[in-house]
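First up is the structure itself, then whatever we jot down about it.
With one protein chain held back, the other chains of the complex are shown just where they sit.
Moving on, here comes subunit A:
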Amino acid sequence: MAVPIIAAAASPQLAWREPIYITAGFAGVISMCLLLMQPLLAGRLLPGLTPVASRHWHRWCGLALVAAILIHVGGLWITSPPDVIDALLFVSPTPFSAWGVIALWAAFGAAFLGLSRKRLGLRFRVWRLGHASLAIITIIGSVVHALMIEGTMEVMTKWVLCGLVVLASVATLAKFQIWDIRRPT
């Protein structure tokens, strides 16, 4: 996960950007890395982590992801307010903006479901399907968003990272068969 961040840190484009724009860009790159952690932790696919520790880290990575998204959008807003307003209102000329904004709201929705699972009183598998559905929208939106952008991320590491995010997500969804919302027998 450090590789795409290091590759982005070597981007020649950084020389022509202000610190706030650089911060916003890296918050986006870090978000993508956290997005790889989330399905791995949710699916308990990381060796050496107990299920309890996995869930614990899943929660913290989720909160970090929300924070990184806020820094990403907030930093871009400070860099160029009209471009971000266009994006949030879905009238941006750049096609990847809409994917990013959809991913943003889906991520916030998934985080909200995660934080309020007990309060909502939903049956576990129904809640899980909702949380996972929003997570899938977040992942697809983020991957398309990232791949269409010409920014500081180096092309090869960006594609590999996005590929790994999709693979990890598919593995976790398949492992839990999240579409099966019948009561466990």
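Throughout what follows, a residue touches a chain if its C-beta (ideal position, glycine included) is under 8 Å from a C-beta of that chain, and two chains touch if they have at least 3 such contacts; residues count from 1.
Please note the rule applied: contacts and distances are computed from a predicted model.
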Options "Cell division protein FtsX", "Twin-arginine translocation pathway signal", "Maltose/maltodextrin transport system permease protein MalG" or "Nucleoside ABC transporter membrane protein": UniProt name of the undisplayed chain: "Twin-arginine translocation pathway signal"
Contact with the hidden chain (one of A:M1, A:L46, A:L70 or A:V91): A:V91
Among A:S54, A:T79 or A:S133, the residue in touch with the chain that has been omitted: A:T79
Which of A:L88, A:M148, A:V166 or A:I181 contacts the chain that the document leaves out: A:M148
Interface residues of subunit A (partner: the chain not displayed): 13, 15-16, 18, 21, 76, 79-80, 82-83, 86, 91-94, 96-97, 148-151
